[in-house]
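Omission of a single protein chain aside, the complex is shown with its protein chains in their original locations.
The block that comes next holds chain A.
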C-alpha cells in the first residue's frame, strides 16, 4: 500500500463532477491511486453519500467525468449504468439480500457475470474464507451479528473483483466494542485490495485508522485533503478542528505575532506573514481567577459558556469579551479548585510555544 502511494503517478480513479438538486450543490474532484484508501469525511449533508452514488452510477450528475483504470464510466457522451461498472459498494446497512444464504449473497455478483452456480458458489466460499467468514456460508443474513454482516458484505462486493471499492459508513452499524475489532480487521482486508478504495465516514478515528488520505467535504466542496496526521495537526475549517479536537483561530501574521479576527494580537513561536491559522490543543489553555502576570503569555478575559465531561477531564467552552470562542480542557480537580460554573469570568492563557501556525 505504501509503495503504491509513493509512486502516485497514475491515479486509478479520476472523477470530476457536479450535482445540483434544489439548494444542494456538490462539485468535487476526487482521485485515488491503486491500493490507496481515501476517506471522505464531512458533516451530514456535505455530499458524501451523493458522491458515492455518483461514482457507483446510481445517480447521474449534471456534468462531469469519471475514469476508473483508464475506462470512461461517465463523461458528456457516456453514462455506464451501475451493473456495467467495475465498482463494488459496501452499503451502510450492508443490505445483504434477506432471501439468500450468506454464500448465495456472495455468489450473486459472480452469477450476474455469467458464472455457473457451482463455480460461483465455490469462488464465493473462497472469498468468505479469506474474510474469516467461511463458517457463515449456510446462514441467513438475519442470523448474523453486525461484525459478521460487515465481513460478508465486504466479501460480496469484492468477489466480482472491482477496481474501485466504495464503503458507506462501514462501521456505523456496529456497537463500540465490535467497532474497534472490526476496524482493525477492515484495515487489514483493505490493505490486500489492489484497486482504489473510498470510505465514507463521519468518525475521525475510523478515518485515521482506515485511510491513507482524507478528503474533507463541507457544503458540497472539498475543503481540505492530506494524510490523517496532516489534517489532524493543521485543520483548515472549524469542522475539521472540532473533529481533531483543536482550537482554530484565523488571523494575519504580523512579525512575531498573529492579529486575530477580533483585533487582538497573540504571540507565536516564530515569525509569520500573511493570512494564517493558529491552532492549539484545549489542554494547552490554562485558566485563572485573577489576571496572571510575568512571562509573555497570550491572555484573554473570558466567560464560561459551557462545561462538559470529556473522558478523564472536563471541556470548558469559553468566549472572550471580543467574541473569540475556544475550548479549554482541564482536570475535574481544577474545576473544583476554581469553583467553575457557567457564566463565570476568568482569565485564559496559552503559551506561545503551544500554538501551531500555518498559512491559510
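Throughout what follows, a residue touches a chain if its C-beta (ideal position, glycine included) is under 8 Å from a C-beta of that chain, and two chains touch if they have at least 3 such contacts; residues count from 1.
In this section, contacts and distances are computed from a predicted model.
Enquirer: Out of "Glutaredoxin domain-containing protein", "Molybdenum transport system permease", "ATP synthase subunit c" or "Cytochrome c", flag the one the UniProt entry gives for the chain missing from this complex.
Expert: "Molybdenum transport system permease"
Enquirer: Which of A:24, A:97 or A:358 sits in contact with the chain that's absent?
Expert: Residue touching the absent chain, from the options given: A:97.
Enquirer: Which listed residue, A:20, A:113 or A:360, touches the chain dropped from view?
Expert: The missing chain is touched by A:113.
Enquirer: If I consider the whole complex, including the chain that's not displayed, which of A:43, A:82 or A:134 touches that chain?
Expert: The single option touching the absent chain is A:82.
Enquirer: To test your reading of the contact rule: which positions on chain A touch the chain that is missing from view?
Expert: Chain A touches the missing chain through residues 56-58, 81-85, 87-89, 91, 93, 95, 97-100, 108-109, 112-113, 156-157, 160.
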